[in-house]
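Left out: one protein chain. Kept in place: all the others.
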Amino acid sequence: MSFKFHGGVHPPDKKSPADKTQVIPLNPPSLVVIPMSLHIGAPCRPAVKVGDMVKLGQKIGDSDAPVSAPIHATVSGKVTAVEPRLTPAGTMVTSVVIENDGMDTPCETMVPHSEEELSDPDAIVALIREAGIVGMGGATFPTAFKITSGKGKVDTVIINGAECEPYITSDYRTMLEHPEEVLGGIRLIMKACGVSRAIFAIEDNKADAIALLKSKNSENSGIDILPLKTLYPQGAEKQLIKTVTGLEVPPGGLPAAVGCAVFNCFTAYSVYRAAYEGRPAIERVVTVAGSAMEQPKNYLVRVGTPLEYVFEQAGGFIKEPHKVIMGGPMMGVAVHDLSVPVIKGTNALLAFCEDETRTVENPTCIRCGKCVEVCPMNLLPLYMYMYEQKDDYAGMERNRLTDCIECGACAYNCPGRLHLTHSFRAGKAKIAARAAAEKARAEATKAATTV
Amino acid sequence: MNVKKQFKEGLITQNPVLVQLLGMCSTMAITTTLFNGLGMGLSVLIILTCCNIVIALLRKVIPSKIRIAAYVVVIAGFVTIVDLIIQAFVPALSSSLGVFIPLIVVNCIILGRAEAFASKNSVGASALDGIFQGLGYTVVLVIMCVIREFLGKGTFGGGILNGGAGIQIFPEEYGALLMILPFGGFLTLGCLIAFVQWALRRAENKKKEEVEK
Amino acid sequence: MTNVIYAVAVLGLLGAFFGLVLAFAARKFAVEVDERQLQVEETLPGANCGGCGYAGCAAYAAAIVNEGAPINLCVAGGSQVIADISHIMGIESAETERFVAHVRCSGCTGIAREKFEYDGIPDCVAAMRLGGGQGFKECSASCLGLGTCVRACQFDAIHIIDGVAVVDHEKCVGCMACAEVCPKDVIEKIPYSANITVPCNSLDKGPVVRKYCDVGCIACKICERVCEYDAIHVTDNLAHIDYDKCVSCGKCVEKCPRNLILDIRTDRKAGEPSTANS
Amino acid sequence: MTEAYKNPNSMPRLVLTLFAITAVTSLLLGLVNYITKDIIRKQQEEKEAAAMAFVLPPAINEETGYSFTELEYTGSDAIVEKVFKAEDLLSSQYASYYVVLVSPSGFGGEINMAVGIDRNKTVIGVSIISMSETSGLGSNASSPGFLNQYVGGSGEFAVSKDGGEIDALTGATVTSRAVTAGVNSALKAVSILDKEG
Amino acid sequence: MAENRKLTVSSSPHIRSAQDTRSIMLDVIIALSPALLVAVYVFGLRALVLTCVSVAASVFFEWAYRKLMKKPSSIGDLSAVITGMLIAYCLPANTPYWIPVIAAFFAIVIVKQLYGGIGKNFLNPALAGRAFVVASWPALLALSPAPLGYDSIFNFGSDAVTAATPMASLHAGSLPDVGILDMFLGKIGGSLGEVSSFALLVGGAYLVIRKIICCRIPVSYILTVAVLTFIFPKGNNNLQWMLYNLLGGGLMLGAIFMATDYSTSPVTPKGQIIFGIGCGLLTVFIRYFGSYVEGVSYAILIMNVCVWLIDKYTLPRRFGVTREDKRSAKKSKEVAAQ
Partner (left out) sequence: MSFTGILSISLGAILVENFILVQFLGICPFMGVSKKMDTATGMGLAVIFVMALASMFCWVVNEFLLVPLGLEYMQTLAYILVIASLVQFVEMFLQKFIPSLYTALGIYLPLITTNCAVLGVALLNTQKGYNFIESVVYGVTGGVGFLLAIVLFASVRERMEFADYPKAFEGFPIALISAGLIALAFMGFSGLKIW
């Protein structure tokens, strides 16, 4: 049984024919660029220097901060540079550049963990951390920390197999090709979290994956496979929890507040591989698609592979792309430089031609309320937009702009073609800037009065 | 005393209705025929001038605590006098202006000018101020009347010309009745002020351009 | 005639009665009010028109004195009233030096390279949310020209011309509201009397600047050398003028190989795009 | 006293000033009223008389016209304002009529009208003194074509739509009904008075 | 990276639904056409000509204003066409041709474009335009022609036989002497677009199916009128009185096409229901007690004025905050205060 969150949209899912193509392991490129921040939280310190030889899976960066995850070499070879490089986010981040020697010499640490070790929850958490596993659903939040911080509060693990965005088929293919591994990963996560119940939520446009997983799932595993009606943004944490449990995560709260923890299904797969194959998070499945590509494909890509290399391997552009997106079309980030590398959260690369985006000269709100109809957070996007455009902070607050999860459903549905979600991003930045300025001012006056 | 400046202020740059936005009730309520407008305008002009004179005379005598009450009494006195005279000699005007004659008492222009000008200036200047501000008010009323009357009834000079019927410019049945209803008042005044704002801004810009040259 | 006597008697008594009531109230209910508030109230036209946005003149006067409300809101009063109030409030702009805002960027369209096409809200803060947080121009210090500052200015003193913001020094009152909202921090405060400016904000090294901008400061230090008054210095790869020393001789303007340094008197009339650069 | 009076906010000073101002003002007013009040009254009377005379046949003696005496209306019909007896005194043939001022409410407010009725309780004239009906619709009620429908009739009128004989103004049934109601009330008022004496 | 390739960067989402302003307006135009067909059938080709004049005038004024103000043209979004059609729809078929032109001027220039065009106006342009001409020339618009026979479609005259509309009889407190079926199909007098409830309902169904409007406003509006007229009938046949009230006059036209106008109706779900109920209450109120025969247009206009207020006070429930949460928060605050 499932509940329904308010709103949502159902864009044409465009998953075909990528959903029929086997995941192809992509030959690693001759040069990989590995940014020292592949996750939310503290960046890592490089553990190698120029000239070092590294092996596949060798730890090349780590940090002591709790919210962080170590980084591993994704090829074997020589470190040619440790310097700031452009990342998909557009920022310059210290990166380790490795020249691939083509050998993929595995590091000694890449050994399967013993069954005994895997029966200890703390050991599982430790191995997840050591393997550098972060949320593969896109948020790249360090998985180990998510587990530890939720300990005791969480009674339900939800596995996110929604994959609700159009085009993307990476999770789907993983479920189809590695059902046992995914289920195994889930069992490990359950154990690590200390819970006996997991719900694997999958949208019903992936019927064969549901059927396959159901057949592979043993009765008493504690894992429920729950088919969901296809609806975007069902995969968003808060909405997923709502559909699965009927509970709503309070504003500003974490899933643990309602006893849930959500993990992406590829995260579970990664956990399985780290445990039983000793393979850290050095690669992931990426869907390559879009109107500028001839054939959409799924590749198993090493982290650090430059985008241009992936596109080249996928057959190159058949038309000049207008826009290249890392991630899905609803949430993904547009990149402007194709030399940036694939990172841990990259689940898709889309190259779009001009006609896809339907922008207009003069976006005008006609007050149709279609944004309100679809907002999964019960917000009034048109008012948030109006107040944001006026820099009216009271108005933004009244309309709870900061509740927005930036899912883009409103902007997708807006017939006036307003840049709604963009405006909310700007609004959040403005609010944060103002809060910071106010805090600084308060501190300054406090300092002045105490002197 | 700067007569020319006061003249200009009253009529344009400090026009009570168009710029100071005072006394709008009557401006909108009664401007349906030329007769009304002229009658109201002249009444206000007379009352305003008289009040300004008296208040300028008394300005040193009246303590501030009872200032408003005192001014109001003076104003009300003149208003009632004018009202009685109109009732006696121009009954038609009295019946068409109705309650708006006594309401001149609270017409913000009069108290406004009493406070803003007469209580601070000499008798002569105050008298001139009354005349010019009153003139500014009258002119606006007349313009409003002419527009609304023409659009609303197709006539010009209603209540005065052509034995009170006004000169029919187009058949009355084609007149937009709404223009002489409340809506027409709001619309006409809005457009008039918009026009003045536009013209003032244009004049300002032109001046600036000339300075720059 | 008796009627007249009644009239005088009744109304006179009524007047006296209310005079008494008010006098009594004035004494019994007296509340301390800031002296200046009364003065300001005196100054205001007393039309109680509400045009200022407050509930009448007294409320506005109280707001000026107690809340520091702007003194220029009275529509009915005009400039004289503003002058009087500023006199009462003692905020006469005591002949201090006048400052204006100035945008340190000349990277007009075509002069500064762009990293990518920006498609989004015409707002600098919004543009900064995309593509790495620096905006769409290669130069990370440049003005984005999307006019967030223009909307912040109450005085219509800043405009976007050819893709960069330009301040009209005549209209600008130096409130720096524009600088506060500018996410690029490219607006600085300069004396109104300043004639020579270096409209560049880039701290990058010369070769880097050359790559992305046709006019940006390359820190060649020629200006430093030609200045006879020690008024211009290159620090952090960018020339800065010391307005205490600058005499507006224009030597640096002449010699700048990038044609960057600007003499406001000749090169750019208020509100017109730079001609020297194009 | 003088000492206190010098202080502008002293009690006596406040009281005296306001007293003086009101007294002087009311004196002036009283005087003006003294001059104008008769003129005003005369004018009002003339206006009313003109309206009332309008619904009666021309007075035989044109110079003096009718003399009106107000009768006390004892009925409870709120529409009826005043009832007058109109007498043509100086003529050889004595004529007397009733004039009833009624104010039924029409579309845009009250319609003030005068109804002339003769001793046979037949309507001899209907006139509208003032109304605020929509011009072009309800305001057509003042046209003779409409009002003359009542002349010569008696008893109870009704608009054709309600099964009566009065043709309503096009698009203004409300006004037509109101005028009809006014005439009916006037007739009733006269018949009550007649009964009484 | 290939030289000179400059990619576009924009915020997500990178895809948009196919439905845009123009397609929505086109759908509304389609939904409005059955009523026009019936109007031609009932009132003759004059109805068509009147509609065309009105539409042409609306589009012209929209174009001219934008041109004059040096703003980008907006006639492409087709909203002016709807305004034009609706102006014609709520006038009698024998209206002189210059009337809709003036109504269109008022609707487009003063009510809509002066405020910045589509989405910015606070009154329904078509209704305000109608209110303007009705109040200005009541004599010309008070009468509506009687329905024609089958053979007189080619009737262009404005001197057709006029007849009391069913609404006028209802206003007078009596049931009109036409059958319910005729009222449903539209063989009655009235404004040209309002006569056939059937055609309007077909159009409304189309709009709902195409997701152009949602049913909240029309349903709550019509239900409110139905309930009120059923409970308080004039005469003693509740059902009949209710049906005549629903089918006569502009209720269907107003509830389906005008109360739902985006710019001038609330966007919050709760607000839409309140708006619909408000329209219904006012409609019945004006029909029963007002001097206007027809309450729909003013009811909608009055509710239009309240839209901002309604929206402001019907903010949807915050995600993650249930009503109990709010109550307990309030309670704890009170406790804290004590």
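Going by the order they are written in, the chains are A, B, C, D and E; count residues from 1 in each one.
In this section, a residue touches a chain if its C-beta (ideal position, glycine included) is under 8 Å from a C-beta of that chain, and two chains touch if they have at least 3 such contacts.
As the structure is a computational prediction, the values presented were derived from the model and not from experiment.
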{"item": "Selected residue (touches chain absent from view) among E:38, E:110 or E:242", "value": "E:110"}
{"item": "Option from B:108, B:127 or B:180 whose C-beta touches the chain left out", "value": "B:108"}
{"item": "Chain C, residues in touch with the chain not shown (by the definition above)", "value": "3, 6-7, 10-11, 14-15, 18, 21-22, 25-26, 28-31, 48-51, 53-59, 62"}
{"item": "Missing-partner contacts on chain A, residue numbers", "value": "386, 390"}
{"item": "Absent-chain interface as seen on chain D, which is shown", "value": "22, 25-26, 29, 33, 37, 105, 107-108, 174"}
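The rule we apply is simple: only the chains that are shown with their structure count from here on.
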{"item": "Partner chains that chain C and chain E have in common", "value": "A, B, D"}
{"item": "Most contacted chain pair (by C-beta pair count)", "value": "A-E"}
{"item": "Nearest-to-centre chain - CA centroid comparison", "value": "E"}
{"item": "Rounded Å distance, chain A centre to chain E centre (Cα mean)", "value": "46"}
{"item": "Interchain centroid distance [CA atoms averaged], chain A/chain D, Å", "value": "85"}
{"item": "Inter-centroid spacing, chain C versus chain B (mean Cα positions, whole Å)", "value": "38"}
{"item": "Shared-contact residues (touching 2 or more other chains) in chain A", "value": "334-337, 357, 359, 419, 422, 425"}
{"item": "Interface hub residues of chain D, defined as touching at least two other chains", "value": "9, 14, 17-18, 21-22, 25-26, 29, 33, 134, 136"}
{"item": "Pairwise chain contacts under the document criterion", "value": "A-C, A-E, B-C, B-D, B-E, C-D, C-E, D-E"}
{"item": "Sites on chain C touched by chain E in the complex", "value": "114-120, 126, 129-131, 136"}
{"item": "Footprint of chain E on chain D - complex, ascending", "value": "107, 134, 136-137, 161, 170-174"}
{"item": "Residues of chain B that touch chain C when the two form their complex", "value": "14, 19-22, 65-66, 69, 73, 108, 111-112, 115-116"}
